[in-house]
Every structure is written in C-alpha cells, then in structure tokens.
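Taking it in order: structure first as structure tokens, then the write-up.
The complex is shown incomplete by one protein chain, all other protein chains being positioned as in the whole.
Which chain is which? They are A, B and C, in the order written, and residues in each are numbered from 1.
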Amino acid sequence: MKPFVFALKRQPDQRLDLAPLVPHLIAGKSAAEIAAIQLQTTREKLTAGDIFEIEHGDAQSIRFEGGSERFDNVGHGLKSGSIVVNGNAGKAIARFMSGGSVTVTGSVGPFAGSALSGGILEIEGDAGDFLGAPINGEMEGMSGGFIFVRGSAGERAGDRLRRGTIVIEGGAGDYPGSRMIAGTLIVLGSSGALPGYLMRRGTIVLARPPAIAPTFVDCGVHQLTFARVFARLLEPQSAGAAELLLRPLRRLAGDTAALGKGEVFFPA
Amino acid sequence: MLILLKGGRLIDPVNQRDEIADLWIENGRIISPPPGRIPDQAHDLAGKIVMAGAIDIHSHIAGGNVNTARLLLPEMHRAMREAELPFSTAKWSTFETGNIYAQMGFTTVIEPAVAPDHALQAHLELADIPIIDKAALIVLGNDDFLLSLLRDGESRSAVADYVAATLTTANGLGVKCINAGGAAAFKYNARTFELDDVVPHYGVSSRQIVQALQQAVEDLKIPHPLCLHTNNLGIPGNVTTALATIEAARGKPLHLAHLQFYSYGDEGDHGMSSAAAALAEAVNKAPNVTVDVGQVMFKQTVTISSDVLRQFNGASSAKPRKSVIFDGDANGGGIVPYLYQENSFINAVQWACGLELFMLIEDPWRLFFTTDHPNGAPFTTYPDIFALLMSRDARAQAMSRLPEDAVAMTTLNSITREYDLNEIAIMTRAAPARLLNLKDRGHLGVGAVADVAVYSPDKDISKMFRFAHLVFKDGDLVVRDGRVTHYRFGKALTVRPGFDKAIEQRLARYFDHHFGVTDNLFAVPSHLLPHDEPFQEVACQ
Amino acid sequence: MPMICNGVRIDDSFAEAFPMQGTAIIITAPNAKWALQAAVTMTGFATSVIGCGAEAGIDRELPGEKTPDGRPGVRVLIFSMSGETLQAQLVNRVGQCVLTSPGSACFADLAGEERLQIGDNIRYFGDGWQVSKKFGDRHFWRVPVMDGEFLCEATTGLTKDAVGGGNLLIMGATWASTMRATEAAVEAMNGVEGAVLPFPGGAVRSGSKVGAKYKTMMASTNDAYCPTLRGAVKTSLDDDIGCVLEIVIDGLTERAVADAMRAGIAAIVKLGPQDGAVRIGAGNYGGKLGPFHFHLKDLLP
C-alpha cells in the first residue's frame, strides 16, 4: 500500500504538536476526521488539514513531505509502523517510542528519542541537545531501542541513558553520556568535555575523546568479545561504529565519584 | 438573597435531625423558614441528601514542603485539559485544590503543619485556594527557643507566652508537634528517636516536650488540642509508641494525627502486622484523646512531612527515587515520593490498619476522616474511602485483590460494621466543628454559616461523594452538578490567645542575637495577602 | 519379516523415544581448538540422564562467519527430562567447563519464549564487577576473568519438543565389522543438524533393558542382545551375529531424530554386510512407554 502522506503547505507561525499523527491514533479515522485533528500550541487553532495536504494511505507508513523545526513530538509514543520526515523536525521526536521506526532526512531539535524504549530512530542530519534524555523531573532517559545520528549531536547526548544503543556518527557536545545508568553510547566524531560525568554504569565508546575526568581510572587496552559482538550486530546500520569497536580500545572505569561501574573506551 | 433548598433529606447530627425538610438561607447564614416570603432562588431537592459543608482537619495543602513537592515532581502532574476557571485544571495547584474540595462538598480544610518561619508563604498559598475556608496549625517542638526554655526550666507561663506569640504572628488556628525533639536530634545525627529519648544539647525528652506543649495549649484555652505526630511513624512494632503516647497524655486533651501510621505490630514472617485492634481499644478507653486516621489507598503519591528524621530514613524507598531532605530552622521536612501497591504486603497491612481503626473506634465524635493528604493517599480518594466505610462488600472486594497473608495479619475480614450517613456526617462535619470550636459550622441549625453540600444518592457511593449536586459556601452557590461555577475566596481561621507581651521583646533579642535578623521578618501582614480581610478569628474557650 | 537392503537385514521394528527438554548454545573462542575444547569438556560425562543428569553433544562446528562474535565456534545441544534439571545442568556445565576455558564466550542458539538462564546466573561469579549489555532484544553479561572477559548471553531458548532415545542397533559378525558400520553411521548422523549422539564417539556397547533382578537398578544389560548369553537367555540374535553396538540419538525435534536415523541406516546399508553390519534393529519397550515410534521401515534409504 502507498504511504499516508502529510505534505506541508507552508511553514507554521507557531510550534505544532504532532503527537496525534501516529499510526495507532490515525488508523481507522476518515480523511475528514484526520484533517480536523488540532495541532496548535497557542490559542490560534490549527488543524492537520490547515497545515498539510493529506493523502490517504497505509496508516502504518506515514510520510511528512516537508518538515519544520517547529514540528514537535513527531512519532510520539510510536508502537509500530514507520514515520519518515522528509525535512527537519523540532523538539522531542520519537519521545516514548516503543517500536517501529522514525527516520528524519534533516535535523532535529533537543530531546530527540527522549525516553525511547524500543524501535529505531534515525536522524540523517544533526540532533540538538539532550539526545535520548529525560525531560524535566523524569528520572530515566532512553531505555531500549536504537538511535542513529548521521550528523552531530548537541550537549549531554545519552543523558541518564538506561538501556539501548546510541550511535552518533558525527561529533557530540559537552558531557556525552552524562549520568548514564547503563546502555551504550558510541561517538565517531569528536566529543565535548567530560564524557560520562556522573555515570553509574554503561559503556561509552569515543573515537576521538577529549581529556577525561580524573574519576575515570585506566584499566588497560583490550579487544573484548562484547565489542566484537556489538560490531557485528551494528555493522548493517553503522559500518563506522563496527570498525571502531573492532580496534584495540583503552578502557577507563568510572565515574568513581558515582557508582564507578561504567566505562569509557577509546582507540589505544 | 433568599434561597430555599426544598424537600431534601437533611442529615444534621448536631441538631439530631435526619428528616425531609426545607432549608432556608439568607445573607450567608441558615435562617428559620420566613413565613410568607418568596425565595429569590429555589432548588427542588426531592430525593437529595443535604449536609453541612464538610471539614477536613488534616490535609497538607499549602506551605514550603507542599510547594517543594510540586517542584520536585513536575512529571507527575502535567495538566491536559483546558481550564474553565483560571488554573482550575492546573494539577496540584492551589486552585485545583479548592476546586476539587468544593466539588466534593468540603468547605473548610486545615493545613496541619506550617513552620513559623514559613507562615507567610503558607498563607499566601492558602489565600490562593478558592472557595473553601482554611487554617494552619503551627509546628513547634523542635525549635531552639522552646527547647532552651525547657532545658533552662523556665515557667509554664513562659512556654505559653512563647506559644501564643508565635501562633499569633503566624496566624495559626492551633499547635502541631511533629516528632517532638526528633528533628532537632537528627541534626546531632540521631537516626532513631523514641518518646523517652533525650535531645542532645538540650537534655529534654520527647515526652517532656509533648507534655509542655499540651499544657501550653490547655493554658491558652486553644480549642484544638495539641495535634501530635508522635515518634516512630511508619515503623513496624510502633504501636507500643502510640500506646505509651496515649498514656503520656495523662488524661489531658490530645489529638493524635494519622493514627494508622502507628498501628503496626511486628509479628509474622514479614515482621509487620496490624495492631490496630489494640490501639482502637486504647483510644476507646481514653476519652481525652481524639484521632484522625490517615488512611492509605493504593496510588502513587508523595509523602510530605516535617518529620525530617523519618523522611530521611524513608528516602531509600522513594519511588521515583528522588527526595528532598530539609533541615529547617526547627523541623524542616522531607518530601519523598511513594507508590502504595496492592501487591505489597506492607502496604496492604497499612491499608487494612486504617480501615480497622475506622471500624473499631466506637465514637465517631473522636475519630476524624483523613488520609493525611497526600501521605496516605491524595484527598481525591476520599469518595472511594467513604464507599469502603459504608459497604462491607466494597471492603471484601478490595481485600480480594490483596496478598492473603497480609490480610491475615489484620482483623479486617471479621469486621461487619458499615457506616451510615449520619455517622459520616458526624465524622466529617459535626465532630470537626466541635473539635475546632466552630460553633456556626458543621451543622444546619439556624444561624449556622450557610456552607451546605447537597448530594445525589447513588448506589455508587464514591460517585455520590465525588461530585456533589450543589454546594453553597457562605450561601453562595459555587458548585452545580459536581462542577465549580465561579470562584470566591474564603478566610483563614485563626486563634488569638492572650499572652504577656514581654515575650515579644525577648523574641526580638533572640532573633537578633541568634539569627542576626529581625523577628518581624516572619510576620504575615494581611495587606500582603491577595484578598481583603484574609483572616477570621475563632474564639478561644 | 525383515526387509533386506543391499544385503543388510532390517528389522520390522521401531525405536521408541521419549519427550525431552533441550537447548542449544554456541561456544566460541579465539581459535577452533579452544572452542572445541570447551565444548568437549562441557559435553563430557553427559551420556545418559540416568547417571549424568543431562545428555549432551556437539551438534556441529561453526566457522567465524557463522558465530555472533566472528570467532570459531561450536554448537552444543543439551537435553534433560525436566526444565529444572536442564537449567541446573546447563549452568553447572557452562560454569565449570566454558567459563573456565581460556578465551571462551557463550551464546544462545535456540529461539523460544521459554528461557533458560545462562549468564543471568553465571554473572554472579563477577562479584559485582559483572557488566550487563543489551542490544535490541539480546542481553549479554560480561564477567571479568583473568584472560579478559567471559561474555555470556543472559538466557537461551528452551524447547519442550525435544526427543531423546532414538536408536539403532547395529549387528555384525565381528567387533571390527560392526564398528566399521557404526562409525560410518555416526559420521553420517553427525551431519544432521539438531541431533546429537551423546554416547562415547556416538556408540554405546552396553545397551540396556528396563529393570533388573536387583531392586536398586533401574536398567540393566540388554541380555537378549548379548552374544555371550545367546544360549542361556531368550536371545534376539541370529546365528551370524557376533557383536552388537547401539547408536542413541537426541534431537531438538522429532524430525531431527528421524533424519539422523535415516542417515545412519543409509550409511550402514551402503557399506553392505561384507564389511559392515548384517542386520539393523531398534530398541523399544513394546511401544507402551515412549510416545515417539521411529519405524525402521519408514526410514529406509
């Protein structure tokens, strides 16, 4: 079946909340019902029909033709199916996603993949700050699934990461992997200051590490079997990550200021 | 405006009425039927139940710790619905608090733990709770000034003057004491604190502090007896503490807060059992003692307590795992989120303990309906609790979802009592008014404040109490069909016991010397509160 | 009446087999030698549930391209009568034989809703230093050891559709000719995926019957097939048979057992009676004990 297409008519003046436009919420709705879904975040009412030319199709396969950095909550709580954004997206794309896939051809705002628990989020451009991170008072970040960023990510990528794998093929801002609870963060470009600050457990692999905090202690150079396994599993999605994981890597254990059972790897 | 509530069933235990009758309201008061006059507003209440507005004597709805809880847990109270009245759907806000209380037919609510140095904030918050009247109990018993008076063996009147001056400055309705000496001892690294443990540096015991405050409240003729949150809250086996505390009252008036949290034995495989039956018996035999329950319900909540020692110890079971532990000038407090779960043995015993107390304490005039909001459960669960009290079947159904071995550690299964509406009205209207010396509230007699709740009887008791058919506050119809129609703002009730003004100079010197600030920083000037004439005095006895 | 294939007599009989519970794992190592060593050690003393708790064997060796970590590996199958025993045996054997074997790693190799713990249990050897890693649905434990880390998948699948006790009785004139037929059969059967031959080198010479004159013995020698007793008991042997060897097969599925038996029969038949076996039979208990009946006539080449 052909995909369900939302083609952007014009850039919106206000931020839009696209959380309602996910497969499980539009399935079974008529064209008129979908066009009437309200997406505004200010007192100025804006419906899906005001913003998009809507082309009915398979609700399990949604395409946004034309994006905007004002598109918030794209793919919110996605359970299955796929969403493709041909363009940019705003805050918190794929937040609370538990399955399926979200792909963005452009760049996205902060909190992409926040509290994501399953499925695959792929960002072909750049991601903003707090990739996969919790919002406001939440205690846990991403807890499963995969995020691939082909460009770069902002500060605190993988903050409070609890489970799951993040691969950033470009660079990362300051504090990559801050407060990590567990999980895996791989950065192929350069990294900002103090990776793994306050991390309890988990694995950070950095191709080009900055100076690391003194509460990470050297545990020598190794080629560990788990890295070989991860390399093999990641190869189809990120050849660069696979290549990095297969190199001899220095292991630093930390953050000893916190629990200290995490690790930062970088090429020896 | 003359209002007629026509033909409802009036349930008014104070005036010993339970009958179909008309009720007339004018100028905010209940009046005798005015012969020959035509009402401006008439409501046909055939088949409805009419009671006085309910009074909640113990609910943490304002003040520093409550507000910290709001800020601690933004993820738990996201609003989702457009407001009909300003902020009415803002979860956990003062506005929502007033709305929900009013919708349930509550018209007066007491915030039972305001630290003197946070009184202004507490009153600012109370002032922003619409519709209901409210009041604050002022927390004493861990403050350096009082402990120093006791250590130095100062006179009974010095203590009473200090209590009265503080209460007056803070605009309180009564005195609360929370783990007397425990918060102070915690600053010296005590991790437990019993009734006869002594506060380091001061050499006074918890018992001495309680008895001194109890004496002061009695001497000042403050209606509400000392409201005591005693030692060892929440700890298995703590029924011995509660029983000893009842003894320690020596026959003088004492209110024991959220007794449920003290009704635990330590029997069985889990070292946790219900001792509620024994405790209820002790309460039945002590006519000087009043209690409120602090019922637990199975829900996510956040515990907010000035018992900083207990909250520190409880922080390891926080869910979500974050907490604020505040060593304040005296008590401080702790904010610890908590999730009561049906499948938890301990939580199930706690739930049953509360209901046992409700069922086994015989005198509804000495037993008050609370969840210690939000510590046992949010006050939004009240309608569900009414249903449990009024229906044995509802209790059996709830029990069937709990671990059997937990229920077996309680007597709840064997209890058949069911509350009737008259008893509900005593517990939630008549008795609280008597406790607080609010002679014109809690009943429907002529001259009473026209705080009136009208309910539609329903097989679903919870539904009946969640959405009142009509609610009048001071004769103003504020709730229709369970929804607040407009805002008005009530008063904060206070007492103004007399005292020797010499204490004020002494306090000024104390603040200047110890804290390096002037004592009037803690004043609550009424012109800084958002509504005119924010206070209403309640007479001392 | 026996059927005759290429001169080999095939009994009109059947192998009677029982339901078992089983699982599969892959053991890898930096080279094939040490992968095999770990697998051999782990599957040692695993001939019969009667005395060993489990029955296990090597299913096949795997090149690096076919293993999760790209290193040479071995697929091992292990069976037992109950999930509980299987769990205990699996953890014991991986813990004592694989964890200890230099350079090893251990992976799940059977899908299934029901899971058996491997790393979830063995991780405690890490004394708090163990590391949990998840990748999608897969969960691994990393346990620090003296040559680096032991990587072990958290759980593996459990099948309750496994079948144990498929068998062939290979009867020949001499020990040498019978063994030739047996070895040819074992080699052919080893090529079948999902089935293992738990006895030494795939062969068992002490075939058994149920029960014994001694109360403590659950099973005892299969006297009807013992050539030295042929005059003293009701023998099953023909005059031209001087030696009997048995091959026992455990498989993850009924199909795997049947395929293995078929391959074995074909190899024996192909060898012919001159250099190999003159007759093929199968062990059963009259069909009342085991629900799986592998009729030899259905398994002919």
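Here is the rule we use: contacts are C-beta pairs under 8 Å (C-beta built on N, C-alpha and C of every residue); 3 or more make two chains touch, one makes a residue touch a chain.
Everything below uses one rule, namely that contacts and distances are computed from a predicted model.
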item	value
Chain not present in the shown complex, as UniProt names it (candidates "Formylmethanofuran dehydrogenase subunit B", "C-type cytochrome biogenesis protein CcmI", "NADH-quinone oxidoreductase subunit K" or "Proton-conducting transporter membrane subunit")	"Formylmethanofuran dehydrogenase subunit B"
Omitted chain - touching chains that are shown	A, B
Contacting the left-out chain in the complete assembly, out of A:T165, A:S178, A:S191 or A:T225	A:S178
Contacting the left-out chain in the complete assembly, out of B:P200, B:G271, B:P457 or B:G498	B:P200
Chain not shown, touching residues in subunit A	13-15, 40-44, 70, 72, 91, 109-111, 134, 136-139, 160, 175, 178-179, 194, 197-198, 213-218, 252, 255-258, 260
Residues of subunit B in contact with the chain not shown	62, 64, 66-68, 70-74, 77-83, 86-87, 89-96, 117-118, 120-121, 124-125, 128, 144, 186-189, 200-201, 312, 315, 318, 322-329, 332, 514-517, 520-525, 527-528, 530
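To be clear about the criterion, only the chains that are shown with their structure count from here on.
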item	value
Arrangement of touching chains [line / ring / star / complete / other]	line
Chain ID, smallest distance between chain and overall C-alpha centroids	A
Distance-maximising chain from subunit C - centres being C-alpha averages	B
Approximate Å spacing (C-alpha centroids) for the pair subunit B, subunit C	71
Subunit A-subunit B separation of Cα centroids, rounded to whole Å	46
Numbers and ranges of subunit C residues touching at least 2 other chains	none
Contacting residues of subunit B [partner subunit A, same complex]	72-76, 320-322
Parts of subunit C lying in touch with subunit A, wherever the complex brings them together	28, 68-71, 105, 129, 131-136, 138, 140, 142, 148-149, 151
Complex interface listing, subunit A residues touching subunit C	144-146, 163-165, 182-184, 201, 203, 222, 224-226, 228-233, 261, 263
